[in-house]
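A quick write-up on the structure given underneath.
All protein chains of the complex are present and in place, except for one that has been dropped.
So, chain A:
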Amino acid sequence: MTAQSCPRQHCATTMDSAALEPSLYTVKAVFILDNDGNKTLQKNLKNYYDPELYPSMKEQKNFELNVFNKTHKADNEIAFLEGMTIVYKSSIDLFFYVVGSAQENELMLMAVLNCLFESVSQMLRKNVEKRTLLDNMDGVFLVVDEIIDGGVILESDPQQVIEKVNYRADDSPLSEQSVAQHITEKLALTSNVLQSAKEQIKWSILK
């Protein structure tokens, strides 16, 4: 007989759920994109994604493309896209992104981004560009692993991260292939120098 439920109980106050459920799961995604000059083509270098928000590769790619298109022109540090807060930072030909929910504390996300960038920068001895990053990919993987674990901020101090990773960046690429590459590059440079010297002489004579 108690089945006659009182309809007024449905009148729950539907305030927008502005308050965030307290949780350590702060970061929804971390990724680094490069800019190949060809603006539509980027390569994702390292990512962490919240599997609930972006279950498949396709959604991740779409999201990245959208984010890249909206952010690569101006270095604005923060954006709001597809209902997500995105903080980002660029360096030469790289873009570092940290994504959190719309209600997330933006400064917490910034702390993660700064830590990521500083750690990578220290590890690569300030050469934060695509080439060095690719050469030290394993190090970058380890750095991200130390900063974020399944969406939880594990560490926010770059000094600590570097100590924990304890990674030495390559100074001189030693493999045969790279030596050969090195030599050809050197040769190309010398021929370049010769070429320009010739030009200069030619011009001075012509004058």
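The working rule: a contact is a pair of C-beta atoms (placed from the backbone, for glycine too) under 8 Å apart; a residue touches a chain by one contact, two chains touch by 3 or more; residues count from 1.
Keep this in mind: contacts and distances are computed from a predicted model.
**Student:** When you check the chain that is not on display against UniProt, which of "Cytosolic Fe-S cluster assembly factor NUBP1", "Myotubularin phosphatase domain-containing protein", "Coatomer subunit gamma" or "Multifunctional methyltransferase subunit TRM112-like protein" does it turn out to be?
**Tutor:** "Coatomer subunit gamma"
**Student:** Which positions on chain A touch the chain that was left off?
**Tutor:** 1-2, 4, 6-11, 13-15, 18-24, 36-37, 43-44, 46-47, 56-57, 60, 70, 74, 76-83, 87, 93, 105-111, 129-131, 134-135, 137-139, 141-142, 145, 149-150, 152-156, 160, 164-167, 185, 188-189
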